[in-house]
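Missing here is one protein chain; the remaining ones are kept as they sit in the complex.
This part shows chain A:
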Amino acid sequence: MATKASRSAARLMMAPAVVLLLGWMLVPLIMTLWFSFRTYLPLRGGDLGWTGFDNYVRFVSSSAFWPAVQTTLVLVLGVLVITVCLGILLAILLDQPMWGQGIVRILVIAPFFVMPTVSALVWKNMFMDPVNGLFAHLWRFFGADPVSWLSDAAMPSIILIVSWQWLPFATLILLTAIQSLDSEQLEAAEMDGAPALKRFFYIILPHLSRAITIVILIQTIFLLAVFAEIFVTTGGAFGTRTLSYLIFQRVLESQNVGLGSAGGVYAIILANIVAIFLMRIVGKNLDN
């Protein structure tokens, strides 16, 4: 990549990919922006022209908006807490030398490769079904009444499903971080009189802080867009309607493309605020 010729050749060869990716992103973005300023009701007269900020005002003032924001936050925070805490524990566990380490590590990562729709269906039908699910059998084995998870405890169930999917990711990142910790530091702390728990809080946890920030950043961006798990389990009922699900309902169930697009623009702004905010933290961490 040194000469002028090779640089321009590189640009030329990268161009198709760049144009494709840019188009892939820009076309939907611009269409969303466009529709969000129009009254567009596909089954009730189609595109009815400009409405200014009407859609934006209606989306926010709807009675479903704030509960959806709250549900989104509960989902994101719940999954983050579970995956980061369990991820740290699992990472420490997997870092210990043990028999069958390679296989165990692959098994731990496995859930990450299962499609969200599939894993949600598996959880819904094989574990949480109140009649045939494994949990129902387990409950009955102990003489208890089976819980109908997805209606009585819908939010915790969805948090559980999504956490199960994201735990491998957190574990993987945190495991590599733990492996990069200089063992002499732990030995020094041991000589300095720090018992295991204090070694964890004074040495291991600070060492992991950067990896934890990265896990939180990446997961937040993906968790704000969780959709399939809700769609195939509760369909947004029982207080599981997140912001992204609300947008879906506005567009497809209410057949109001303009209103949904306005919600989409809010979601874009929200995700970018989170991203910028967290990127700064990461940047700050990297400086130290």
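In this text, contacts are C-beta pairs under 8 Å (C-beta built on N, C-alpha and C of every residue); 3 or more make two chains touch, one makes a residue touch a chain; residues count from 1.
Assume contacts and distances are computed from a predicted model.
J.: Using the UniProt record as the reference, specify the protein name of the hidden chain from among "Molybdopterin dehydrogenase", "Ser or Arg-related nuclear matrix protein", "Sugar ABC transporter ATP-binding protein" or "Cytochrome P450".
T.: The record for the missing subunit names the protein "Sugar ABC transporter ATP-binding protein".
J.: Out of A:A136, A:A189 or A:A211, which residue would touch the omitted chain in the full complex?
T.: Checking the options A:A136, A:A189 or A:A211, the one contacting the hidden chain is A:A189.
J.: Among A:P16, A:G143 or A:P206, choose the residue that contacts the chain missing from this document, as touch is defined above.
T.: The missing chain is touched by A:P206.
J.: When the complex is taken as a whole, what residues of chain A touch the one chain not shown?
T.: 182, 184-185, 187-195, 198, 202-203, 206-207, 209, 288
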